[in-house]
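Below are the structure tokens for one structure; questions will follow.
Excluded from the complex is one protein chain; the other protein chains are retained at their positions.
Letters A and B name the chains as they come in the text, with residue numbers starting at 1 for each one.
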Amino acid sequence: MKRLLILSAVLLLLTMGYKDKVDIEDISLSLLVGIDLDEENNLVFSSSSPVFSKEAKEKEENYVTEAITMRKSRDEDDKTVMALTTGGKTQVLLIGKRVMQHQDWFKLLEPFLRDPKNTLNVRIVMVDGLSYEVLKYAPKDKPRLPLYLSKLIDTAAKRNICVKTTLQDLRRATFEKGMTASVAELRKDGRLFVTGSALLDEDGRYKLSIEEEENRLLRILQQQTTGEFQFTYKAADQPRGKIFPENAYSFYTDDLSVKMKTDYADDKFKFDIDVKIRVVLSELMFPLDVRKEDKKLAQEIEQQFEKKFDKLIKKVQQAKIDPFGFGLHARAFQYQHWKPVQKRWGETLAKADVKVKVKVDIAAMGTTK
Amino acid sequence: MNKYAMNGITLMQYIFLIQGAQVGTGILSLPRVLAENSGTDGWVNILIAWGINCFAGWVILLTLRKYPDFALPDLFAHLFGKWIGKLLLLPLIAYYAFFAWIIMINTMLFIKAWFLPKTPGFLILLLLAIPGYLVVQHGLRVQARYAEFVFYLMMWVPLIFLATLKHGHWLHLLPVLKEGWEPILHGLPKTVFAFAGNEVLFFIYPFLKKKQYAVHGMLIANTMTMFLYLYVTIICFVFYTPDGITTLNQPVLSLLKTIEFRFVERVDMIFLAIYLIVVSRAWNAYIFCTVFSTSFLFKKQDHSSHTFVYFALAIVCVYLVKPTWNQTEHWMTLLSNAGMGIMYALPVLLLVYTSGFEKYRRWKAG
Partner (left out) sequence: MFFFSKILNRNRYQQKEAQTKANLPQDQFAKQDSLYQDLSHNIEEVKRLFPSSPDLIIYRFVAGAQKTPVALLYLDGLTDKNSINNHILGPMMQNPPDAKQAMPVPSISGVRTVSTWDDLEAAIFAGESALLLEGQQQAWIYDTKGWPQRAIEDPQLESSLKGAHQGFVETGQQNIALLRRYLPNKQFRIKEQTVGQRGRSKVWILYLEDIAHPEILQELETRIQNVDVDALINTGELAQYIEDDPHSPFPQFIMTERPDSAVSQMLQGRFVVIVDRSPSVIIAPATFTSFFQSVDDYSTRWQIASFIRLLRFTAFMIAMLLPALYIAVISFNYEIIPLQLLLSIAESRASVPFPPLLEAVLMEITLEMMREAGIRLPAPLGQTIGIVGGIVVGQAAVQAGIVSNIMVIIVASTAIASFILPSYDMGMAVRLLRFPMMLLASLFGFIGMVIGFMTLVAHLVALESLGTPYGSPLAPFRWADMKDTFVRLPLSQMTDRPKSARPIQNIRMGKKRPKGDES
């Protein structure tokens, strides 16, 4: 009896296994997914997947479909693709600017969040234009577009030209009341450019774009001080030069520390931010004895920084968003005052006092005196 | 003369058996449950629940200490007589059997969701039954070795979680006790049940070689579980925003999903597959309690045939019932209510009864 049962169990396993088997070459990996809105506000989904067959001339196959949801669009794709489409390895999710301008576009990403087989590490990128235009880009001097695009964003984020926001980060920012989301921004202008970051409001709507310099300041205020921070400034007290910029200088940061103090007074939140930067000079176009006049140069950099910080914060406050995550500090340290305003944090932050104080140390000047 | 001395287990094995019985699939959703009830202060709950459970375990041991050679079935027979003892054992058997089944079902559902959506559930249970049968069939000593080995084998797994810390915001935890104690106490009943597993003490205590360390072992096991829960919960709370964690069913798995190494991605899948080995200790422990009791009922020395029958029945039940997520959750609630009785009420009642019983006997004898 026991033997018989064991035997039948083995038979059962052998015959009924295999059910979930999908061989790798039969899978169509949607490595890039694009979402757009056309002029009549119809959703357009596009996807790009690699082709493995050696006989195929093109390395990628691209599909553009109109559908009501992303999952439905996969259905449409499967009608023509010679494999089973999956989203388990999606690298970049390209979202058209028009889509992002509408509230609750985040819901479109639902299949990525619900299906455990799908990845959460897909990079979210806003495209200034149409995302399927980007998908069709097939440069000859670059590897496959998905690999190229994901590498592009990763390295740009390492240089802090844009933020790298994965779906997981976006979800966190969407649910978090004390912070609004920011995503990388991409433009196709013959070639592909990462232009900076796009800042979204609490409902996920696109609000404003910032370029690399402001993006670096944003990262500093977010206290995300990994990666490289390089700045090129023009000294205010130096002659401009005729053709060549004689007042410019560049530096990168050696060490960055950000400390934040949260206060509440006069019905306003107060954020005092102390930024300490150790810089290494990498370029200096005007004559300056760094050995003697380092204090002066440091002061100059401090002023420049503070000005730019103020400008960015003003800009953000006007847009009534909080990409810095000041709300997290407000909740952590001023919970009593935070609680009533948490639902309209953007407006509250717009009225708050934010002061950034920068302290610069020149750590090194390089090999030239 | 202890009839269980043949299968004696060491103190370490005793600890790992208890700890193994406690850690199941509950941990995967525990941070969410805590956050739902008590917000980011939910982790305080774990500490309180730990205290309560240590106390309950101590009460269990207080009773068992009087009868060092008796497992629960022997104890019942001794206290209530042969027939009433057996009758009283029946609901307990049902509880243990059902508990083991639920853990397996839960695991099966996870496997179905993450790995094998089209494979029928009973087939997955059949897979789980193979190693389970091999372990439980041999008696407690082998099972204890298994629990011990698995613990050491899996010790590195919690380290994976550290990889998520660089994306975390410690600010999420502040301020501590932001809403006071009320929400914390509100979530307590569910947290307390996360420590279920102390009830295997009733069965493994007589096998322990060094009985004088029984309480220490129980405390160590509970503390280890507590640290594990605390560790995972805090990492989840640090990673997820307090507003968003409640939208996830299994925050722990979603958390691991975000980890990517250069050589391997989707750590959640690897973790879940490996975690299967950890959870297997839990159902093995409960199945042992079940078949130990049924063998006692049928006066069988060897419980290997009952183990076989148990697994066969479990598979057939899954084939017939085809459980869903919601059903399992519902059953889990029912079970946790029953568990309250067995983990907290039963030990106290037994303690009171035995002291009365002993007094009566002494009075009768002298």
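By definition in this document, a residue touches a chain if its C-beta (ideal position, glycine included) is under 8 Å from a C-beta of that chain, and two chains touch if they have at least 3 such contacts.
Bear in mind that the values here come from a model prediction, so they are computed numbers and not experimental data.
Here the missing chain is touched by one residue of A:K54, A:K79, A:K140 or A:R291, and it is A:K54.
The chain omitted from view is touched by exactly one of B:T25, B:N45, B:T63 or B:T119, namely B:T119. Touching residues on chain A toward the chain that is not drawn are 13-14, 17-18, 20-25, 27, 29, 31, 50, 52-54, 88-89, 91, 117, 119, 144, 146-147, 150. In the full complex, chain B makes contact with the omitted chain through residues 10, 12-13, 111, 115-116, 119, 124, 127-128, 130-131, 134-135, 138, 142, 144-146, 148-150, 152-153, 260, 262-266, 269-270, 273-274, 276-277, 280.
In this text, only the chains that are shown with their structure count from here on.
Separating the CA-averaged centres of chain A and chain B is a span of 42 Å. If you check the complex, the residues on chain A that touch chain B are 2, 5, 9, 12-13, 16-17, 19-20, 88, 116-117, 119-121, 166, 168-169, 171-172, 174-179, 325, 328-329, 331-333, 335. Interface residues of chain B facing chain A in the complex, by the touch rule stated above, are 113-120, 123, 126-127, 167, 169, 171-175, 178, 240-241, 243-244, 247, 253-254, 257-258, 260, 265-266, 268, 305, 308, 312.
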